[in-house]
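Structure record follows, encoded as structure tokens.
Every protein chain except one is present and positioned as in the full complex.
Should a chain be cited, it is by its letter among A, B, C, D, E, F and G, assigned in written order, with residues numbered from 1 in that chain.
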Amino acid sequence: MDHKALLQQVADGSVTPDEALLRLKAAPFEDLGFANVDTHRHLRQGCHEVIYGAGKTPPQIAGIVEVMGNVNNILITRLSQEAADELNGRLNITYDPVSKIAVANPQKIENPLGSVVIASGGTSDLSVCEEAAITAETLGSKVTRLYDVGVAGLHRLLSRLDILQSARVVVAVAGMEGALASVVGGLVSCPVIAVPTSVGYGANFGGVAALLTMLNSCASGVSVVNIDNGFGGGYLAHRINRLEGCP
Amino acid sequence: MDHKALLQQVADGSVTPDEALLRLKAAPFEDLGFANVDTHRHLRQGCHEVIYGAGKTPPQIAGIVEVMGNVNNILITRLSQEAADELNGRLNITYDPVSKIAVANPQKIENPLGSVVIASGGTSDLSVCEEAAITAETLGSKVTRLYDVGVAGLHRLLSRLDILQSARVVVAVAGMEGALASVVGGLVSCPVIAVPTSVGYGANFGGVAALLTMLNSCASGVSVVNIDNGFGGGYLAHRINRLEGCP
Amino acid sequence: MDHKALLQQVADGSVTPDEALLRLKAAPFEDLGFANVDTHRHLRQGCHEVIYGAGKTPPQIAGIVEVMGNVNNILITRLSQEAADELNGRLNITYDPVSKIAVANPQKIENPLGSVVIASGGTSDLSVCEEAAITAETLGSKVTRLYDVGVAGLHRLLSRLDILQSARVVVAVAGMEGALASVVGGLVSCPVIAVPTSVGYGANFGGVAALLTMLNSCASGVSVVNIDNGFGGGYLAHRINRLEGCP
Amino acid sequence: MDHKALLQQVADGSVTPDEALLRLKAAPFEDLGFANVDTHRHLRQGCHEVIYGAGKTPPQIAGIVEVMGNVNNILITRLSQEAADELNGRLNITYDPVSKIAVANPQKIENPLGSVVIASGGTSDLSVCEEAAITAETLGSKVTRLYDVGVAGLHRLLSRLDILQSARVVVAVAGMEGALASVVGGLVSCPVIAVPTSVGYGANFGGVAALLTMLNSCASGVSVVNIDNGFGGGYLAHRINRLEGCP
Amino acid sequence: MDHKALLQQVADGSVTPDEALLRLKAAPFEDLGFANVDTHRHLRQGCHEVIYGAGKTPPQIAGIVEVMGNVNNILITRLSQEAADELNGRLNITYDPVSKIAVANPQKIENPLGSVVIASGGTSDLSVCEEAAITAETLGSKVTRLYDVGVAGLHRLLSRLDILQSARVVVAVAGMEGALASVVGGLVSCPVIAVPTSVGYGANFGGVAALLTMLNSCASGVSVVNIDNGFGGGYLAHRINRLEGCP
Amino acid sequence: MDHKALLQQVADGSVTPDEALLRLKAAPFEDLGFANVDTHRHLRQGCHEVIYGAGKTPPQIAGIVEVMGNVNNILITRLSQEAADELNGRLNITYDPVSKIAVANPQKIENPLGSVVIASGGTSDLSVCEEAAITAETLGSKVTRLYDVGVAGLHRLLSRLDILQSARVVVAVAGMEGALASVVGGLVSCPVIAVPTSVGYGANFGGVAALLTMLNSCASGVSVVNIDNGFGGGYLAHRINRLEGCP
Amino acid sequence: MDHKALLQQVADGSVTPDEALLRLKAAPFEDLGFANVDTHRHLRQGCHEVIYGAGKTPPQIAGIVEVMGNVNNILITRLSQEAADELNGRLNITYDPVSKIAVANPQKIENPLGSVVIASGGTSDLSVCEEAAITAETLGSKVTRLYDVGVAGLHRLLSRLDILQSARVVVAVAGMEGALASVVGGLVSCPVIAVPTSVGYGANFGGVAALLTMLNSCASGVSVVNIDNGFGGGYLAHRINRLEGCP
Partner (left out) sequence: MDHKALLQQVADGSVTPDEALLRLKAAPFEDLGFANVDTHRHLRQGCHEVIYGAGKTPPQIAGIVEVMGNVNNILITRLSQEAADELNGRLNITYDPVSKIAVANPQKIENPLGSVVIASGGTSDLSVCEEAAITAETLGSKVTRLYDVGVAGLHRLLSRLDILQSARVVVAVAGMEGALASVVGGLVSCPVIAVPTSVGYGANFGGVAALLTMLNSCASGVSVVNIDNGFGGGYLAHRINRLEGCP
């Protein structure tokens, strides 16, 4: 809503004060610039609305997608294979069973932005890694995968230093003891987003061990998202990656 | 160490293979480009080495600063007033008692970079906020303080939307229940770094309540650092803020 | 039991001291006014006895309902669809599969009392919300549902301020980080009952994150019930809502 | 701000669209009715602004009180004796060392409202109880104290049933195992606010044992505030107590 | 082994020192009086060896029972219905599906000892209660069941005071908030064994809430066993109940 | 109060129904046999009222003792040396600085009852041990101390098997890992009360490690009281020890 | 890579400095001796690469084994029966369903090394014990099993002292309260590796109780691995067992 135009119309007499009041009340926060942002901002900035698929029925998801109209590359996360199959007949979607991400109205990103590196400790973290990777890619970032470079065999990580150090942002995904984030944090100068995973057993406590490790990282420049939150890591990585240079 | 120059000297015969081998072993990782980075990278990129003052004696701190030579704006965090007084005679430092940060070889930053906003829930979080703010400022970022805008009186935050939305990165500092990070995360499109503080009592558990709130934020684009880790928040904010535009 | 009448009968000789002693022992606490209250108080005050269905067999539930006689609108909570089906042939019940609440001897409430608002953060909290809503409604309160107004999109909540502010009591239901309770608590002047839900993952710890957020709310006037305890929230909301004015 | 009047002025031409836009932006949330409420609502409803004294300096507190002007009975909680002494010369305050509550601009409440009962398990909970009691009294409620009626000697509680059952709201304060809330909850029909205290030792874990007991109460109609949060209990009790009758 | 007899034989020459040494080594701890006790003590004192059925295969259980020979009333706890069915053809057992206890070589106890009261908060705790009850009964104690006397309806408990107060030992079984143990502890003068159960949800944390309540009981004379450990409660109750009078 | 006598007086006409009603109301629970028990029962059974000294002022303690009149051997636990010194001029007390127990109106127990053994793991647990020992002794039990017999040097414990096995009840006090309770539980046939202590460091978590060890004891017949609760252990030991033989 | 040979070639002129630089960068860490070690060290020292089977598909596992070539006795841990069956047709493996360990390219160890004793508390810990035992055996250690010697029947353990005391290293496996490690630690002079298991219930918290017990062991010379980590215990035991004597 264009405040000034509305007020001009009131001044012009083409809109009555009562009618203007009604419009303001009907969408009281559009004026403030954050209500519409939820729709327009994402189109403008490359981040479309994201649908958290867990706990929603296929018809609910389809309804939301339909309301969003002709938006491309709508992310639907945590979607089961069954739900994806059910949606498939109704929507135009692609589905990745590893990350459990579907993309509605998929369209190839021609020129992906910058450089996001997803580093992971082991092959068991694959689904979380791919959730991060596909999220960032779908939003428009260029993603490099650096999997299975855990600290138990440090040379695997060190032999890829050039890749790590050329990233604009690194997403470090690790379960077990989660030491990867600290080691990566000490090797790069860009922001590092740590994603603890629930991979492990015993005193891992469903990812708490990795989470605490990452929060207490002795390396600076590391921040953390929720356990198994690959989406959150990939989304934030894209937010950082797409930043334009300082004016 | 300049690898190629050394190899050239071996080819020239001015350095024997044995001598070259010795030099490679003596500093084996300098060749790889990350050993020296600890020194050079920071000078080059605006992030100097940071000294964690807690648990170090003033003489130890002074020794480290002296080794670092004529580097400007060396951050010394978590420094007590007493230690600062003791250092004062020996080093050229400024000291801020609220954030407990000292800066050695202080020098005014002429053109601070970009825009970091530090938002806080209440006045009790002040020391953590200032730790974040002074860290980012000393590293070279332009910082705007938006304090006491907690969610219990939402209008205080909403009336500053323009400031929030013009940030390149927001550091959201909050104790108690830490809801500020979620609310800010829903209002801006830039990266948000959440810093939980130990302000509170009872089931706050020394900051755990705010930490969990922030990790579980329903808003995307939010990541978290350790409880009371204002330095970590400010440091990472600067890392993100100083990013140049995507090529 | 009428103490004085009994004592009078002893004085009259129509009841012997031994007989009176027996009667006192047989129902020792009826005299005190709280034994019978369990039956009479609820009828008188609008809160009928409630049956916690989980862990009871359909025959046990049917037995309890039958003992309660012709009481209307008996709440049976946490009842599975299977148990409801089994009860259906034996009792006159309605059953809502979302909230898993059955109502035995259902009867329309003609003039529901006051105003209870149930606000929720997302659609995944629906079953807890409905447990609260149907509980309060069945007990006799007028309930307004305000769902999916979580803080990640604050304008959704703010656009309904009139509804929130006209409530006599608000039940704020939220999972994830549970920030809704604090934000609502800062916007209204009536009592707020916060119901944390187990919706979320990772460091949500089955609702603990939301629980701690709510217990540490920086907004005054907020109290908390157990995780996923929609019934408890709705029941207490009715208790508050039905209060008559101060004498 | 009167939206319609402003729009009328725009229609009249007495205010230009630009000027109107400026006014809307300058106080965007005043229009919505909740920005000013923070001031007016409390005066109107009997709940003045409350100052959390912990972590604020006496000059800060005095400054806030002075800004609030001639408001009576301003609560200042968690204030140390030393801070109270320092404030005493500057403000007109009364101070209670047990609850650590000061009241600025104290004025006798002539006709306290309704009936709030504060029940406690033991004498060690006294400071939390008094924080609740003085909070509710200062806000305008009539408070009855029922102390040292813990469940280890049940007859003490049962002999006061008449007091308990005549309350409009009960605040049950208990440390150790916190069973008082459940027992009280089973005896009354009004809302019960449970306040766990940190009184105890060992596996009490600073009040966690009592907190969990209260959250899991098998009695309906009980809700919980933070550990040692006497203020929160008293404040909410007053909010409930002052409710007018249902229309 | 009879030490003195053996030494006498050595003195007699009927046993050589080497042979005696061998016998001492072969069963070194029989001499000390605790190796054989595992077998003889229980027969002598009424507590037979108990078999923890969980995690043992039916053939393993049958093997142990067979080794124990003609001992009567051998308790087998935590036995599934399936395992019981399988054992049934091979051993002479009775099986109770509620407590999941089997008794091998069952024999009626003619004169059960003393008086153990099992009190419980609700009907959901039934299996734990029965585990305690059948354990104590099978070991030889007289058991009185006092079920569904939780503190939410205190009169139910108070109306049975005579039963409670005539016990030699009370086992208080409760889930949810576990307040029953404290209330019972305040009403009786005999030892009280509290058994927390995992009945409940949310912040009950699988019985932790009840466990902490019971450990922090403000009533003296209460001790606690593990969550859901009905067997432990019943076993200890029998140990206490069977005590003879002080000499 | 003698119910029957009162009723007889009503029948006799020597007491009017109104007067009788008044008496019943004035002490409504005396009739039921548990109100007065708090006073009479203890005198009769050897357990006098106990005063928890922590958090009470010396004048409060003195007041309670004076109300209790000429009762001998009143236990006052958790009393600081300073408080004891202050009480000393006002009451006739003995004070033990190790256990921090004072005894008011001390009188030698001529024939202590039965046999309570207090076993401890190390010398650091001394104050908790003595709290248990002096509690049981003051209540009338005969106590044998078996200190510093921790499992790290098992022979120390095994060489005292005769003492352990002749006990009517054992109180096993241990910090660190608390394994003593399990080992003792496997060696004796009498009830064992385990008292975890907060002695230890690191992952001991203030006694939690020992507490969990004891709750999970693989030996039957062991129950647990709160961390550092020597009083609770000694009190319960006396309750068990004083039991008369089964009728 | 042979550093010196390369440098000699540079000196010889047979390799140019640029070419040498490229080779150093291409495999920068091979020079340091730890990249290849992952392959060669294990063959040389008796510890082959180990494959963690959980979370890997049979084809992935087969692929890794095939890459490892003709290495004998490759351990594959945490492998389900189904996965083992599937692998069986493709690889030459033996499979033990109790420990869930498969060994690829199995070959009898002719002269197992030294002496590792695996002691366990009960029969329920069998799978963890066997994981430790088979791991150590497959790596080349001689293993003695000492099962079901828990502290509840101490004589069972004490009667095997000779076996325990002849070990070079003991692996103590225990669930429930985990006291076995402390008792063993007090009886032997060799290193003790404690393996907590998740066997137990209630306040065992999935092995946390045993873990804490073991970490807090009052016996010196005990260290701990993760809950249920039989592999880790057996692997470390072998590392210690195979140590040659001090030079």
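The working rule: contacts are C-beta pairs under 8 Å (C-beta built on N, C-alpha and C of every residue); 3 or more make two chains touch, one makes a residue touch a chain.
Keep in mind it's a predicted model, so treat the numbers as computed, not measured.
Remark: the omitted chain is touched by one listed residue; of F:L6, F:V116, F:L158 or F:A237 this is F:L158. The chain that is not drawn here is touched, among residues A:I101, A:A210 or A:V225, by A:A210.
Residue positions on chain F in contact with the hidden chain: 123-124, 153-155, 158-159, 199, 201-204, in rising order.
Mapped onto chain G, contacts with the missing chain fall at residues 32-34, 37, 41, 45, 47, 50, 113-114, 158, 161, 165, 168, 187, 189-191, 193, 211, 215-216, 220-227, 231-232, 235-236, 239-247. Residue positions on chain B in contact with the hidden chain: 27-30, 32, 34-35, 38, 54-56, 60, 196, 198, 206-208, 211, 226-229, in rising order.
The rule is short, and it goes like this: only the chains that are shown with their structure count from here on.
Chain pair B-D has a twin interface among A-C, C-F or C-D; that twin, with over half of the contact pairs alike by residue number, is A-C. Across the assembly, chain E contributes 34, 153-154, 158, 187, 202-204, 208, 211, 215-216, 220, 226-227 as residues in contact with two or more other chains.
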